[in-house]
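Pasting a structure here, questions to come.
Here the complex is missing one protein chain, while the rest keep their positions.
Let's turn to chain A:
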Amino acid sequence: MSPTPSLEPDMPPPSDPPGGTRTPQVSYRQARPLAGAVFEVGGLSVFYGDHEAVRDVNLSIGHRQITAMIGPSGCGKSTVLRCFNRMNDLIPHARVAGKIHYHSEDLYGREVDPIEVRRRIGMVFQKPNPFPKSIYDNIAYGPRVGGFKGNLDDLVEETLTHAALWDEVKDKLKTSALALSGGQQQRLCIARTIAVQPEVILMDEPCSALDPIATAKIEDLMEKLAEEFTIIVVTHNMQQAARVSHRTAFFTADVDDKGERHGRLIEYDETSRIFSNPSDNRTEDYISGRFG
């Protein structure tokens, strides 16, 4: 993963060294107990056609905590992430088996409306994908399609302030979001997500297309947002997982005798344990850089 050239103009030097070069923190974030979990996942498998891409995943996601999902490419962590807001529904031939309960409601129950699900469980993607509309309209999009009745101007300002973007964009709300730098675009996408006032934010490698400075800003934002939102983040960047998350799930892929890869959850624990004293050798090998 090579950082893209800096896209962030007029940036004051960051107070602490940027993302990739920060020394690993010794103090990990303290995970709270998992009582009253937001998600309960049991025996989750995901199929693409006949291929079982992810097999038998069990985990619980804590309320207002950051859960990181790490692992080598092709281990199914993004696939699992996309189960939480039913984005896999949009992929033809994708099928989900097992249980995902959201506040003890079966997320894949017969009467569950995926649109309703996605308004409560937002998502930020790997590559910033702002709509080719103005900054204002990007934020206003979600509330508008959701039938928001209040004052949109206020909501836009509030949301952008919340996402620490207001000062940078307040004078150009009507200009195209595509004129922003990559890091600003990604923060706009986060802002767009919280404008719908979800409970959970899913992030699929949100920093992988960004330079270290933009990455650091997103990480700061994530920490701030975790006070109000439950965040699940898929990342390739182990330092990022160590820095921001309370709990970490480590995935890897088994190759069966037919040569097919099946993603598996190997270990799920408090981040401090995963990075200091993992119980599985594969986790240890991965975080110490021996494979993956």
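Descriptive notes on the structure:
As a working rule, contacts are C-beta pairs under 8 Å (C-beta built on N, C-alpha and C of every residue); 3 or more make two chains touch, one makes a residue touch a chain; residues count from 1.
To be clear about the criterion, contacts and distances are computed from a predicted model.
Missing chain, UniProt protein name: "Phosphate transport system permease protein", from among "Serine/threonine-protein kinase RsbW", "Cation acetate symporter", "Peptidase M16 C-terminal domain-containing protein" or "Phosphate transport system permease protein".
Residue-wise, the contact with the chain that is not shown comes from A:118, picked out of A:55, A:77 or A:118. From the options A:96, A:196, A:214 or A:244, the residue with contact to the unseen chain in the full assembly is A:196.
Residue A:178 is the one among A:97, A:112 or A:178 that touches the chain missing from this view.
Residues 85, 87, 90, 92, 115-116, 118-119, 122-123, 125, 127, 129-133, 141-142, 144-146, 176, 178, 189, 192-193, 196 of chain A touch the missing chain (whole complex, contact as defined above).
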